[in-house]
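Scroll down for the structure; my scribbles are underneath it.
With one protein chain held back, the other chains of the complex are shown just where they sit.
We call the chains A, B and C, going by the order they appear; numbering starts again at 1 in every chain.
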């Protein structure tokens, strides 16, 4: 019997080519090692690493997570062992597992980004893209500040790309209102794609102790609770046609993943769902295939942004 | 037997005095008529009406609501029968039911707000405060535009207060990032309090039809999903000590209500929960009393903003 | 209208995805009128998923046993939750909601139901025939999963006719085939209908040529169910255009000819 040819799942984000649109979100998949024990993660479109800074970072005071309605708050504080640990401790198994990896990096300022960029020039063959985390709400200096300064976004993107020659994805935070300006700055800086959304600022307090439920008081909200917010952001930025979008925020099922693509995402990122269903990546990928087949859709690209065709305004 | 004196529940929002902090959110309680069939709503601190405009408004294309994880999206589009209908159709039963009422109003521009203000001068004895809805994300002109213009917030607040001599609450939207500037403008305009948060912009699409699940495509997210976002906003604005805060967004239980007060809300608004539990208002009020009694707290004001005392930074 | 807890007496699967739940409620038995509906909380206490209540018709009332029944199809989270409940479990509901129908002058009545749209019509058939009206109950189904209901129909003092698309029950076809001839067999009948949008649209076209009064029981997504949120708006024709009416509190019944379908 001839194996039936499934639908085309290849998508391009600028110069980044993915075999399929299912990728994992930074900070929710480490670099894949743990999940590799549950399924063959080389089947994913790509794996995004935890965000790395130049030097190791201790992270925030515990407690660092707190469950909320249909989601969680986290204030991990970007704990990581520094970019050299990525090269030394993670890259070897990444290669062995045959993962297509997107390296997420963040810095406190342009200078730190520049230094990190220089550190990775020599491994640039091993990673398919860099994701610049300019958006994490947990870190007081790093993240938030950048989002509001479109100049910073542009300059960091430009410098990192110049130094590394690696395709760059800029990850945006939903905590600044309209994301068009940051997205345009990313494009001006030469980004290949944008990722949205990072977590939404939130907090929770204990009514017996009166204390915050997170050591850092505020944290980032993720999970199904934020999905409608993420979908709206993806839809709006898709319409503006600024850069290809990796959509994320609250994806739990293959239906959610498809909804993001219909709203305009070329690829989709799985975050918190990995904590609940360790098999989410492969299950969602398989089910997207089935969905396309059942609808006789031969190319996944034809559903991307389809919502916009359906809307006459 | 002498009836034991319960804890003091009186709170003041500027010049607005409430017998207790439990109020209802605009658009989720009409003017009380329906809920009056379930319990004695005169026991609530206050009832906020649906937002009224000068002239009747048809509202948005259906479907207008869509359930999402732990919440709902709505794009009602501020359907209402106009301010004169409030005076003619609602005020009579409001008086009969002995409700303390906060009248919510909105206009497309300063001129409309001015006209509405003039219409209500003659009923100013009957309402304890005006809430200015400057934030509803559903209306393209009205709401959103104002939030971004702090001058508008200030001027509208000022004019409405001048004309009506009624205490004014300014309701803010979380869709603009940091709320300090709008809050400061409200204070400069002479507002007595701020309400936060209005709904968060969101969207949802159907993966079979590719169509938006709301007639208006985008809508406002409310319900437990947004609680952490609302709590963070309340906490941050409380710390800045700009104006007394009515906290709302995702309150479902008395524990949630207390959490808002600990974060800094002087009063709390019940929104979507009214759709699920028609008795929410009275149940939450009674349980707040029990909570205070069980903790030997004699004055509810002593828990307001308590979270901030607990945080040494 | 009350917000009440009720104990489930029975919750049985009667066909593919189709369930009948019976619960004990003297209050509904006494106060529920055909045309109205109730609102059931479809998640365990204190949990938010699913968040909103779900609207359901009352299929039948057994006054002797103080039991009412809801006929429901499993569609999504809420109805899946309901289908997992068992005898002895509780549900929380509010009702009766919406406006009762007035059968006062109804002598001859045609009921047209499509799929789960028969749910509110069964009780109407029972009441109408009980008050001496001549009832003709026309039902259309996609598949024969409703078939076990035949024994309920047989118990009615009414004529009925089944159309079923899969040919496994009654006539093959859809319910509007009944009017294919073009002439009105039901000239002096009052008509009530409930069912999918497509069916209602077809019926609107068909009856636009006749003089029958046709009442449609509409569905729309609901948030509050009690007229507060303005969520369940439908367009109802008015001179010079339309007005939005609320299915929950202005309806759920409307004059079919006045409904403006989207």
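Everything below uses one rule, namely that a contact is a pair of C-beta atoms (placed from the backbone, for glycine too) under 8 Å apart; a residue touches a chain by one contact, two chains touch by 3 or more.
The model shown is predicted, which means the values in this text are computed figures rather than measured ones.
Contact with the chain that does not appear here is found for just one residue of A:224, A:264 or A:305, A:224. Note on the undisplayed chain: of the listed residues C:19, C:32 or C:48, the one touching it is C:48. Contact with the chain that does not appear here is found for just one residue of A:20, A:53 or A:74, A:74. On the side of subunit A, touch with the chain left out of the figure occurs at residues 27-30, 34-35, 37-38, 50, 58-59, 61-72, 74, 76, 79, 215, 223-224, 252-253, 272, 274-279.
One chain of the complex is left out; on subunit C, the residues touching it are 43-44, 46-50, 77, 80-81, 84. One chain of the complex is left out; on subunit B, the residues touching it are 69-70.
Here is the rule we use: only the chains that are shown with their structure count from here on.
Taking the mean of all protein C-alpha atoms as the reference point, the chain centroid lying nearest to it belongs to B. Inter-chain centre distance (subunit A to subunit C, centres taken as mean C-alpha positions): 46 Å.
Chain geometry summary: the mean Cα position of subunit B and that of subunit C are 36 Å apart. Contacts with at least two other chains are made by residues 69-70 of subunit A. The residues of subunit C that reach two or more other chains are 48-49, listed in rising order.
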